[in-house]
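Structure record follows, encoded as structure tokens.
Note that this complex is displayed minus one protein chain, with the remaining chains in position.
Our next item is chain A:
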Amino acid sequence: MGKPNDLVQGTLDLLILKTISLEPKHGWAIAKRIQQISNEVLQVQQGSLYPALHRLEQQGWIRAKWGETGTGRQAKFYGLTAAGRAQLKREKESWNRLSSAISLVIEAG
């Protein structure tokens, strides 16, 4: 649908939750961070990033706060809520289960 085939459906949530699990970040930083860590493999488009952030916020996994960036500009920083932390754990487990299962299948003779 016009989006690069960057992310498996549903994994964006996991990536976002993981990325902000250490400290709250704003949207731009989240996208950049995912890009960097994945060695430029994963490109998060704004068209998916912001709807995903807002959806996670509506669901109560993450919470937005206004804060100052390094340049002194006001920006919206997203941080994990307690529920979001638990959700990250669940999503991580389910992702591990899934990816190892897939590996098993494709590695099998």
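General remarks:
The criterion applied here is as follows: a residue touches a chain if its C-beta (ideal position, glycine included) is under 8 Å from a C-beta of that chain, and two chains touch if they have at least 3 such contacts; residues count from 1.
Here is the rule we use: contacts and distances are computed from a predicted model.
The chain not displayed here is annotated in its UniProt record as "Permease", chosen from "Amino acid/amide ABC transporter membrane protein 1 (HAAT family)", "Permease", "D-alanyl carrier protein" or "Sodium:proton antiporter". Note that of A:22, A:37 or A:83, the residue touching the chain absent from this view is A:83.
In the full complex, chain A contacts the hidden chain through residues 26-28, 45-47, 50-55, 57-61, 63, 73-76, 81-83.
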